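There's a structure below that I have some questions on.
Note that one protein chain is taken out, while the other chains of the complex remain in position.
On to chain A.
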Amino acid sequence: MMLNYFDQFASPIFLGVPLIALALTLPWLLFPTPSTRWLSNRLTSTQGMFISTFTQQLLLPVNKGGHKWALILISLMIFLVSLNMLGLMPYTFTPTTQLSMNLGLATPLWLATVIMGLHNQPTHALSHLLPEGTPTFLIPILIIIETISLIIRPLALGVRLTANLTAGHLLIQLIATAALVLLPLMPTVAFFTMILLFFLTLLEIAVAMIQAYVFVLLLSLYLQENI
């Protein structure tokens, strides 16, 4: 069976241990649990600063009822950013390339916002299905379109993260293979391919952070609509 470029995303099993289990459990060693001391070490202080700044920024447009979602949204952000960034290192497995995981994170959280909105303030939640100022004859079709766009949100959230990371990893692998193959044949072209690979890796680092941020931001947006 020939190995193809997509096989890097099949979760490998080594000595009976699926590596996705290691990829999911080990990154949290990089995040020390802070003690109750007032002054902690540099790593804890840096992470605390990141968490407090990010919480403030994320919850700025959300009203007081949404603040109880802070813990889960910030934890999700840390979860996704560390998994994405660690996956860019060679020979690591990125769990966020698995559609199962992204859908599994997106669907319950989106569903929670929808159920909360429909339970607590059903009129307000349903009013989002009709944008203000639509012409009367467009109302029925627009309601259908808005309902479809509401249902498709968790799918979009999951697939966006999966596709971005999968495509990034595939591109890196393709261009790295090209550079390697071209090295004995056309060294100058291989050199330019290496420069391209360098910039692509920088882009992938940015994409890793941005996609995690977009995931959490969109969830907070859905929360704003419904809380």
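Points to keep in mind about this one:
Here, contacts are C-beta pairs under 8 Å (C-beta built on N, C-alpha and C of every residue); 3 or more make two chains touch, one makes a residue touch a chain; residues count from 1.
Rule of thumb we're sticking to: contacts and distances are computed from a predicted model.
Its UniProt record calls the unshown chain "ATP synthase complex subunit 8", which is the correct pick from "WD repeat-containing protein 92", "E2 ubiquitin-conjugating enzyme", "ATP synthase complex subunit 8" or "Response regulatory domain-containing protein".
The missing chain, though absent from the display, is touched by one residue of A:70, A:86, A:155 or A:209; that residue is A:70. Residue A:166 is the one among A:84, A:166 or A:220 that touches the chain missing from this view. When the missing chain is restored to the complex, the residue among A:98, A:113 or A:226 that touches it is A:98. Residues 6-7, 9-11, 18, 20-21, 24-25, 28, 31, 33-34, 36, 38, 47-48, 51-52, 55, 67-68, 70-72, 74-76, 78-79, 95, 97-101, 104-105, 162, 166 of chain A touch the missing chain (whole complex, contact as defined above).
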